[in-house]
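Here the complex is missing one protein chain, while the rest keep their positions.
Labels run A and B following the written order; every chain starts at residue 1.
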Amino acid sequence: MSDFIVPKLQKEKIIEYINQGKRLDGRDLGDYREIEIERNVSVNAESSVRVKIGKTEVFAGVKLGIIEPYPDSPDEGTFMTSAELHPMASEQYDIGKPGIESVELARVIDRGIRESGFIDFKKLCIKEGEKVWQVFLDIVAINDNGNLIDVAGLASLIALGSAKMPVYNEKEEKIEHELSNEPLPLNKEAMSFNITLHKINNSILLDVDKEEEAISNCRLSIAIGEANGKLRITAMQKGKEGVITEKDMENILNLVEDKWKEIFPKVKGYVFEEND
Amino acid sequence: MAKKESLYKKRSDGRKFDEIREIKVKVGIVPSADGSAMFQTGKTQAIAVVRGPRTFHPQHMQNPEKGMLRVNYGMMPFSVWDRIRPGPSRRSEEISKVSEWALSSVVDLSGFPNAVVDVFIQIPQADAGTRVAGLNAAAMALAHAGIPMKEMISAISVGKIDKTIVVDVNKEEEDFKEGEGSTDIPIAVTSRTGDIALLQLDGKISPEELKEAIKAGKEACKEILKIQTKALKDSSNGGSNE
Partner (left out) sequence: MDKEGRQIVVPGETIVKGNEFLPGDNVYRDGEEVVSKRFGIVEISEKHVRVIPVSGAYYPRRGNTIIGTVVDVTFNGWLIEFGGVQNAFLPVAEVPRYINKNELREYLDFGESVIVKVWDVKSRGVDVSMKMRGYGKLEGGLIISVNPNKVPRIIGKEGSMVKLIKSATRCEITVGQNGKVWISGNSVEEELATKKIIEFIVENATINGLTEKVEKYIKSLGMKSEIEIIEKNTGEDEQDG
């Protein structure tokens, strides 16, 4: 509808602060805003969650269905992600058509999860060539105050991590209206968490708010996981027209390496409910 | 209200016929919006977010006499057991429209020519009565957004389960199949004049039963109004509503 305007003096001030390692809300460049998690927001879902980071808020839920497998993977379940970037979430989204942001968000999250091997697709096979489980991950954005990708990513992981399989009646070949105690088959060690960095001036920032996002001209989303106790990258997506120099890449990888040690255990805790 | 011949003598969840499910409300749940509110009855939860008044585009469709109200209602895919495909459906478009008509009857947008007030209603969890929960949330969100309104609006779903009139129908009651089955009557009433701003019906009913249903609905709406009013007043006491 309208472009979000950041006044010139504001942009200059944000950059002035960034050069001193600070942001307008007092945070350091690598700090996240306050995180709020509410689980099980829908009793009708295999799992559901509401996640808020700062004022950016997202709902995510997992539902399961049964379908014929794809011909090239007859013994694997399927996975589909949808992301509604509702005009509810921001003045900048239009009613009706899902804009490119909506499509990109769904695809980035989908890829991160799919490529990491987090979901054990083989264990989702019911009858090879005939019946497999279909995993639906649905994301609804309520408010966009920056860094929607990471908030949606976290919500997605938490939803997947707490999902329970519905009861499957083998004799009648149908899904009962009830959940079992069996969790969605996951390879926990393969979990990948999405972290988006923005370049403003020559500094790299984490968890940008709406204003910072508007003035940054380059962002890089990285899906990070763990392999043998070390950091492993499973997906990447660069956005916006700015470029990443070699020095930028070095700074990015250093920041990610630093933050990974701090953030990854926390995320694992949220996803597998070890802490809240 | 249960007639001796009715097959529905006791409610599935033990409630009295004129009893509303447990209600949870909160105003200002999305502080970045102009107005917002949550309304929940039993397991049905609705979130309403208001953005506006703001300039309406495209310009050639603007109304130079007064502002427009636009309602967008949707259910989250995981709000019900049988997943709903994301995006608008004919049902959600119809509900958006009747909700828009209901709310338009109380708002006064004469001071905002060429502008639009957008009301977004989303349902994270559903157990029947979603459109009325949405309206109740929307009315609070509009007031919270400072939109001029002649009066408030409150809504409830009344049901005739076989021959029994009940208020705040749950999913089990909605699916009741014995005897005359379930007749679903969502109704919205204005707070001062007690006029009907939304009325839909799906089932079988006689004129006398309908009168009874409307009466029961209006009584229940008085209860709802008290709760909406309190939630709004509570939100301004020491609340930040930034």
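The rule is simple: contacts are C-beta pairs under 8 Å (C-beta built on N, C-alpha and C of every residue); 3 or more make two chains touch, one makes a residue touch a chain.
Nothing here was measured: the structure is a model prediction, and the numbers come from that model.
For the chain left out of this view, which of B:Glu100, B:Glu151 or B:Glu209 touches it?
Selected residue, touching the omitted chain: B:Glu151.
Suppose we count only contacts with the excluded chain; which residues of chain B make the list?
Touching the chain left out of view, chain B contributes residues 28, 34-35, 52-55, 64, 106, 108, 111-115, 143-152, 190-192, 228-229, 232-233, 236-242.
Spell out the interface residues on chain A facing the chain that's missing from view.
Considering the whole complex, chain A reaches the absent chain at 5-13, 16-17, 20, 22, 24, 26.
The rule is simple: only the chains that are shown with their structure count from here on.
Starting from the mean Cα coordinates of chain A and chain B, work out the distance between those two points in Å.
Using C-alpha averages as centres, the distance is 32 Å.
Within the complex, which stretch of chain A touches chain B?
The touching residues are 1, 41-46, 48, 50, 55, 57, 59, 61-63, 65, 82, 84, 86-88, 91, 95-96, 98, 136, 138, 140, 142-143, 145, 177.
What does chain B use to touch chain A in their complex?
Residues 30-33, 43, 45, 47, 49, 51, 54, 57, 70, 72, 74, 76-81, 83, 86-88, 118, 120, 122, 124-127 of chain B touch chain A in their complex.
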